[in-house]
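With one protein chain held back, the other chains of the complex are shown just where they sit.
Presenting subunit A:
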Amino acid sequence: MSTLVIQDLHVSIDGKEILKGVNLTLNTGEIHAVMGPNGTGKSTLASAIMGHPKYEVTSGSVTLDGEDVLEMEVDERAKAGLFLAMQYPSEITGVTNADFLRSSINARREEGDEISLMKFIREMDSKMDFLEMDQDMAQRYLNEGFSGGEKKRNEILQLMMIKPTFAILDEIDSGLDIDALKVVSKGINEMRGEGFGSLIITHYQRLLNYITPDHVHVMMQGRVVKSGGPELAHKLEAQGYDWIKEELGIEDETVGQEA
């Protein structure tokens, strides 16, 4: 079993503190959902764990099986087993989706032990079928001209090809119609298992109709303010966030406000 531990994480962007002490522990075999209204620090948490260049960790720690993640370069974090499905994936002209994926896979393998082209193509074809993606997307330039839904599917395709230990999914459901949402959920459920843990960031309960989380956390004001089981998500769906705000005496849940 692997464990990702986030302790008292403080993160700033352009000198402004966004995360104010986040604590979370993820084990493989578990799916965690982080929910909360817009502007409460959810995406910042995802970006800080992966090492986004604009986010500065001012204190706290992130460890993966005891290893200090924050000391690692972005590519080292990925090779250690972390994956972030991004909310806004970059478009890269001239680099085909297939070449990019093959480089990603080979980055994890020793020189001389690269994945064979045939094996790679077979695997990519079958995963693309599973995600109901057009085969021609393999030869298109990375995310260039992809629709919102295509980009999200492409993130899940990468997840399924790379098979990380922990995947953070940053608003993978935003902008998806119901069919695309089902496909994306199917991909994540396919990954679910002993050797895989996930942190799903969303502000809609909708996604959780298709992926049942083991744990649900609510973020407000740059902290996790409430944690529970799947029933918490249902309660949020039925009643919204106001009852939590009342319970905790929060007037404005966004970052920069104090309870």
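Things to note:
Everything that follows uses one rule, which is that a contact is a pair of C-beta atoms (placed from the backbone, for glycine too) under 8 Å apart; a residue touches a chain by one contact, two chains touch by 3 or more; residues count from 1.
One rule holds in what follows: contacts and distances are computed from a predicted model.
Choosing from "Fe-S cluster assembly protein SufD", "Amino acid ABC transporter permease", "Cell division topological specificity factor" or "RNA polymerase subunit sigma", the protein name stored in UniProt for the chain missing from the display reads "Fe-S cluster assembly protein SufD".
Within the complete assembly, A:Leu84 is the residue of A:Leu84, A:Met124, A:Val224 or A:Val255 that touches the hidden chain. Contact with the omitted chain, checked across A:Leu70, A:Val95 or A:Leu248, is made by A:Val95. Touch with the chain omitted from the figure is made, among A:Ser103, A:Ser126 or A:Ser147, by A:Ser103. The chain not shown here is touched by just one of A:Phe120, A:Tyr141 or A:Tyr210, and that residue is A:Tyr141.
Within the entire complex, the positions of subunit A that touch the omitted partner chain are 50-53, 73-75, 77-79, 83-84, 86, 89-90, 92-95, 99-100, 103-104, 107-108, 141-142, 158, 162.
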